[in-house]
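Input: one structure, supplied below.
Removed: one protein chain of the complex. Kept in place: all other protein chains.
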Amino acid sequence: MSVPINWYLVVAAALFSIGLYGVLSRRNAIGILMGIELMLNAVNINLITFWRYLDPVRITGQIFAIFVFTVAAAEVAVGLALVISIYRNRDTVVVEDIDLLKE
Amino acid sequence: MADLIVLIENWIEKILLGWGANQELTLFILQTLGSVLVVIICFVIVIALIWVERKLAGRIQDRFGPNRAGPYGIFQSFADIIKIFTKEYITPEGASKGLFNIAPVLAMASVLAIWAVFPFAMNVIGADIHVGVLYIVAVGAFGILAILMAGWSSNNRYALLGASRSVAMLISYEIPMVVSLLVPVLLAHSMKLSVIVEAQYPWFIFSAPLATLIFVISSMAEIGKAPFDLLEAESELVAGYHTEYSGMKFGMFYVAEFLHQFTVGALITIFFLGGWTGPLAVRWPILGVVYFYGKSFFVYLVISWIRLSLPRIRIDEMLNLNWKFLIPVSFINLVAVAIADRVLIELDLDRWIYVVVMFGINILILVTALMIAGKNQKAVVREEFPPRPVAVPPGTKAK
Partner (left out) sequence: MVPVIIFVLSSLITLGAAVAVVTNRNILHSAFYLILAFVGVASIYVMLEAPFIAVVQVLVYIGAIAILIVFAIMLTRRLMSKDLVQVNAQWGWALFGAVGSFVVLGWIAYSVQWPVSVQTVPADSITLIGEELLSTYVIPFEIASVLLLAALVGAIIIGRERE
């Protein structure tokens, strides 16, 4: 354990912030999804870091991370199906142009 | 007589320690030398396999194989290599250079990385990780990515089409491959490859023949060999995803394909044919290495034999086969093997009765599945045509 725990947490925080910037500033819907994936990866790094440094004997941290993987996979599948369906109807994937509910 | 591998290892270690290196560096150098040796053996095997494949293809198809370059054409591989080295690299205009150049490297790397976890003999293994089986599947996924990269970065509509088709086939066939790979894991109670090999008494091909069959079929789809070879369907898509590659970049795809076929042979050996086990393999590990490579080569020959005898199947028939037959059968097989294994262990039977019962259960599932699949086939109605009159000169009666 020659790498202190703070370093891992800072890397995870940086990855989370970069993903947050991606979600808030991209126009392409798939670009936003990629930002969400970066945020989920950052959360997983955090979980595994806490498992490793705070309580490595109990395996709960890894199980939590496995559930995050599962939910991320399901969400990407449904999200991309939605994006493809919207593209077929509106012929665009730029989220600013998908504003039917706005008056 | 001590064993050859241990002898060489001790000798090198003594030399390095004599030069003043500390223990860690010695270990690191020994491990590097070991992995370099494995990679070199892989490449030498591929050079030999190219000749074997072409000669075998020739003989099975009732023609001579290569017979000009040297006696029986054994220098054909070297001629091919020299030709590939001297060809010019052509990069299509508009292609993304980074992706275009990385794709063949990634395809080769993903196949070579699988060799890191193979057990060559007792205690001769690269990295005996606890999740060896999952590692193999995960690294295989990199190869799929390389195909997608190659297809897209060629800036060529047909390469992209070929790449999309082949990626769709590859990710579909990953599912029965992984599920049937779980059966040896189940029977050996571990995911470490060394434990799986050592738990095979008798070989898993006898205890789980259906899993073997499903794994062989899905692996042949994964490596893109006939009857699943629409990855390089020459008559349909020029050359699929590697249309725009020339020279050594194409050579890397070519070598990666042969090496992948041999690696799949090695995988089938490890999981179902007992790996390095055989008579006297525990006493002399060098015999274990010989058995391992021998069995892998035998499986490679069987796969080549199947490839050279069968025509290609259509993509919709192939996807039907996967989603409607292989996946349900592999899942049912997994559940049945799990239940049967638990029940038979509770009953504490003799080892050979266990094998016979498991074999029977597998055959039962296969026959039932084939019967159910056969019932849904549309009956082919053959009409009986009356004999037609052949052309006769006018005036005579038609027969």
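The letters A and B name the chains in turn, as written, and every chain counts its residues from 1.
Keep this in mind: a residue touches a chain if its C-beta (ideal position, glycine included) is under 8 Å from a C-beta of that chain, and two chains touch if they have at least 3 such contacts.
Only a predicted model underlies this, so the values are computations on that prediction, with no experimental measurement involved.
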(message) Let's see if you follow the contact definition: name the visible chains touching the chain that is missing.
(response) A, B
(request) Specify the residue from the set B:Val105, B:Ile171 or B:Val392 that touches the hidden chain. (result) B:Ile171
(request) For the chain that got dropped from the picture, name the residues of chain B it touches. (result) 96, 99, 129-131, 134-135, 137-142, 144-145, 148-149, 152, 160, 164, 167, 171, 174, 191
(request) For the chain that got dropped from the picture, name the residues of chain A it touches. (result) 1-3, 5-11, 13-22, 24-28, 30-31, 33-35, 37-38, 41, 44-45, 48-49, 51-57, 59-60, 62-63, 65-67, 69-78, 80-85, 87-88, 91-93, 96
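Going forward, only the chains that are shown with their structure count from here on.
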(message) What's the distance between the Cα centroids of chain A and chain B, rounded to whole Å?
(response) 35
